[in-house]
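The complex appears here minus one protein chain, its other protein chains still in place.
In order of appearance the chains are A, B, C and D, and numbering begins at 1 in each one.
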Amino acid sequence: MSTVVFPGDQLHYDENKPLNIGPGVYCDPKSQKVLPINAGSAVVSDSKKDQSLYIDYDSKRYIPAVGDLVVGIIVGQYTDSYKVSLSSFSTSVTLPYMAFPNASKKNKPTLKIGDLVYARVSSAEKELEAELECVDATTGKDAGYGLLDGGMTVDVTLKFARHLLFDNSFPLLPILAKHTQFEIAIGVNGKIWIKCEEVKDTLACYRSILDCQSLPVSNHKNVVKENFSKVSKVAEA
Amino acid sequence: MSRFEIYSPEGLRVDGRRWNELRRFDCSINTHSHAADGSSYLEQGNNKIITLVKGPKEPSLRSQMDPTKALLKVSVNITKFSKTERSKTSHKNERRVLEIQTALTRTFNKNVMLHIYPRTLIDIEIHVLQQDGGLVGTLINGITLALIDAGIAMFDYISGVSVGLYDTTPLLEVNSLEENVMSSVTLGVVGKTEKLSLLLVEDKIPLDRLESVLAIGIAGAHRVRELMDSELRKRAEKRVANSTN
Amino acid sequence: MAKDIEFSTSENKFILDALRQNLRLDGRSFDQFRDVDIKFGKEYGDVTVTMGKTKIHCRISCQIAQPYEDRPFEGLFLISTETSPMAGPQFENGNSTGEDEVLCVRIIEKAVRRSGALDVEGLCIVAGSKCWAIRADVHFLDCDGGLLDASCIAVMTALLHFKKPDITVLGDRVTVHPTDEREPVPLGILHIPICVTFSFFNPQDTEENIKGDSNAEIAIIDANLKEELLRDGTLTVTLNKNREVVQVSKAGGLPMDALSLMENCYKAYTITEKLTDQILACVKEDDSKRNQYAGLLSSENARDAT
Amino acid sequence: MASSEADTVEVHPVTFPPQVLARISPELSLQRHLSLGIRPSLKRFEEFRDVHIDQNTLSRYKLENAASEDSTNSVLGSNVLKSGKTFVITSITGGIVEETLPVETEDPGEQELEDLTKGRDEISKFAPVYPLVEVERGRVGAPTDEEMTISQKLHDYVLHSGLIPKSSLKVQCGVRTTEKSGEAKVLYPDEDVDVSTSIRTLSQRKWSYVLYAKIVVFSRTGPVFDLCWNSLLYALQDTRLPRAFIDERATDLKMTIRTRGRSASVRETYEILCDPRRSIPLKISRESVGYASSFGVIDLDPEMALDQEDHDMEKEERQPILLADLDTEAEEACIQSTICIITDSNGNLKNIDILGGGARVTPAILRRAINLAQLRARNLEFLTAPEV
């Protein structure tokens, strides 16, 4: 169930149940009124105990939230942490050396400035710099986080990145898989890292993802096909 | 303006040169050994410039520090008395001067081995005492000399020269009288190659003439390189002789 | 200087790798100029140029002013190119002292103003006391590389499109006729300079570039933003349809072989020819569109009169 | 942190003296004051600061004695206004420019032209002043945003209020003739009919005055737009314009210029000169004079009030209240809803600026503010009235 709401509209939910509010919803500290602050579809999910409410809206700029999986660029190095950029011009976030698997005071990670990392946001307070971790805090294992070597990143809108990451029925990745083998890391900060064996295949994936961002789902298949054939034509020549 | 005959039927220019003749080229290095790490004084025709190279040194601002390579900074000071008519305003922030500085910085960025001096600043200061056409070329030569004097590693010489085009005749190294009445091209040539680091055309030139202009320019630049080279070798030999005594 | 766009090493390496295999990010070939889209606003001299994701708006305006004392027979012409964060957060508002901004301003200045593309003597009204001052305001709306080339197209199209009010001079008294009263007059355009920018990449190491004979450097036309941020050197050639080189600027950067530079100039000429034709066709088309309405209006007036 | 008895934490209420509280939490301090029915400046809610003015003390033309003028002084009108601790000093200077109006017909008569523009173009009948506002802060530098916006506001509002008709800025140009005796004499068209025709033949050009105003604010304690406006208006009301003339001999001057093989004869611009002795008052349209008052609107927050009485807070809705003449840092920082009104005493409004960033600006509050502004305009009008 979803309806499109705009900032300042009234939200419909069960007033008697405890309410969890998510992105796009704001509780005015003075009047305790709950109102949407973004334009998008309002999603209310009900459970027995409580209900949660959030607005599904699209944007280009990422604001860190705990638990998000992100792709970042190392832009600086301090004595005990890296400075990581999640999107250009945003305030950078920190990635402590201790947030790596098997980290100790002697065993420091070896990332360099300019490297790409896949990480999870471990803390995000609006007044402070957010923090990342490259380790699964519960198991202490690397869990797929860490350096992304080679490949290419694609900048997409946040909503599109969420579709790719969470929507299992979204057809783009299976279509790509039919054409080539690839490694992929999707950051909800709108950065998608992709790597194939060959440069030309990576490039075809890059163009396909960019193109499909603004096309109906039904067109994806043809667009991907076109991109792959175009790339191989140039490569043959 | 037509009082002068720019190029006479006999093949002579206003200052008596032939079409393919360079101007007088007098240079010396290590002229300001107390003021800078490397310095040169160059007279190319009536252009007179002093170049000072300071560095590689620790940058005064943190933002100038690059952990992978040295930062090259060029500042050009065109004095108010450098032309016949004294200019009323300072040239410091003129767009033309900013453009020249940027062009020079980018020319030498690719030629100086910046990666072997990380976290440092190489500061190049040029003072133009007198100018008479083809200034940018002269500035390039001055910097090359001063950088070599400072002992900063470079891949090769860069020599600068200007070429004018009078009707269909290219004239090597224009002076300001010639520069005012015809289009001219400035080249910065790398060593003995035919590679151009800098190429500036500021006025209209027929596209089909450009190639011949470039050809004479490259030849002229190679000659300038030889002149600089012989002066540098003379200096070096003298120094070697002094130290063995 | 505002912050820069952040780049990862992988991205950097990938773009170069692709170039080595003759591939560009956006699928163009090395010599391919982006398609140029020209749109006119309601008024004369209001032009929006779109090239891929680069978008530039140019607006010409005029007013009566006093000529410079040392040039009493010439009108005034000014091109203003100020940046704003609208084109991208890397630009600072009104700050044009950055290296690239200075070069961009200077090259447009040389290409259009100093080359005499606009007939400034035709702007003179009363010698020494009154003349037209023409102003071109270039607004960068969206920057995906090629600002310089697009600006030059925008300024020239706008100048061709612009019309100034007609005037009558009686002694030292100048009468300006409002545009709805008398058909305004176009400016005198003497030639149409077109800028084409090449970006150079070095697929080998620096030493090979300077000492070697392979000349394997890559030159691409009309780079987009990512390519611009990674390039090692650039060359801007300004030509017009009369096979005249108006301006060439290779301000340092990767040393390039003289012959390949000449080759680039010839490539630029074919683009210049094509773009000049396109600009003229667009202006002509818009002009006839406007005249069609003018014709309609005047016939209606004629009917009213009868 | 050696204490191990973590479970016996004592909470002490922290108290601050009023001045310190005002610094730490201006919002709270302001609300506390308001709950007592008083403002941090100790004014009542709808009380204005007293205003004192001094007219023409800096001007070239002193009102009482036209002969004793100072010819090196270029100030045409001035005012010093004091409101609370703040001083505003306005000085009016002027210049003369040639008019470059686009002319519609070949040579329309004066009256004809006015008829043409009438009704069609209301705003072009009036002229602005060009103000430069400086708020002294003990340092120099580029003008601040506040200075620029106040300057622009003054410019716009003077223009739109129709205070200065363009006709009153037209230069009635005189002619200086040198008699045979060698004595120079200046004749003005409005005094001598012959001259008016001779001027018309001499020159077809027209000149007009432009007015500049320099406004300097000392010891700013709050928003100052209303003070600047009032000071400017007082100054304009007593401004005098010098008479101007052209020299008969200069009218025929022609000059040949030659460049690049071309030559043309250019008529030299007329030297227009100001008469050192004579002046005329600037005619402004009296019915357009209005005075500015500023207001703020703020919600009283019962939670922040000093709880002397324990009456039921819940039932009280937050009531927006009106504060007149915003002053002090606390009010400026905490009050987001402001109203600025320029009106005369009869309720002819010239300008209203409402910014509703905070408390709600209700119609009732707006009416009340207009009423107060009207009353205050009457008081301010009295200040310039000749003393009885």
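Simple rule for what comes next: a residue touches a chain if its C-beta (ideal position, glycine included) is under 8 Å from a C-beta of that chain, and two chains touch if they have at least 3 such contacts.
In this text, contacts and distances are computed from a predicted model.
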Among "L antigen family member 3", "ZYRO0C12496p", "DNA replication complex GINS protein PSF1" or "Exoribonuclease phosphorolytic domain-containing protein", the UniProt name of the subunit that does not appear here: "ZYRO0C12496p"
Displayed chains contacting the withheld chain: A, C, D
Selected residue (touches chain absent from view) among D:79, D:161 or D:345: D:161
Identified contact with the non-displayed chain, of D:149, D:178 or D:379: D:149
Which of A:60, A:108 or A:141 contacts the chain that the document leaves out: A:60
Residue, one of A:38, A:94 or A:227, that touches the chain absent here: A:38
Residue among D:55, D:288 or D:345 touching the omitted chain: D:288
Positions on chain A contacted by the hidden chain, ascending: 4, 6-10, 24, 26, 28, 35, 37-41, 57-61, 63, 89-92, 126-127, 158-160, 163, 167, 169-171, 215-217
Chain C, residues in touch with the chain not shown (by the definition above): 3, 41-43, 46, 53, 55, 57, 59, 61, 80, 82, 84-89, 93-94, 135, 137, 139, 141-144, 225
Chain D residues touching the omitted chain (full complex): 119-124, 145, 148-149, 151-153, 155-157, 159-162, 288, 336-337, 347-358, 360-361, 363, 366-367, 370
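Definition applied: only the chains that are shown with their structure count from here on.
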Central chain (distance from its CA mean to the mean of all protein CA atoms): C
Taking each chain's C-alpha mean as its centre, the one farthest from chain C: D
Mean-CA-position distance for chain C and chain A (Å): 39
Whole-Å gap separating chain A and chain B, where each centre is the average of the chain's CA atoms: 52
CA centroid of chain A to CA centroid of chain D, Å: 54
Complex contacts: residues of chain A adjacent to chain C: 73, 75, 85, 88-89, 112, 114-116, 148-153, 193, 199-200, 202-203, 206-207, 227, 230-231, 234-235, 237
Chain A partner contacts - residues on chain C that touch it in the complex: 3-14, 17-18, 21-23, 25-27, 29, 89-90
Chain C residues touching chain B - in the complex, by the definition given at the top: 97, 99, 102-103, 105-106, 109-110, 114-115, 206-207, 209-211, 232-233, 235, 239, 243-259, 261-262, 265-266, 269
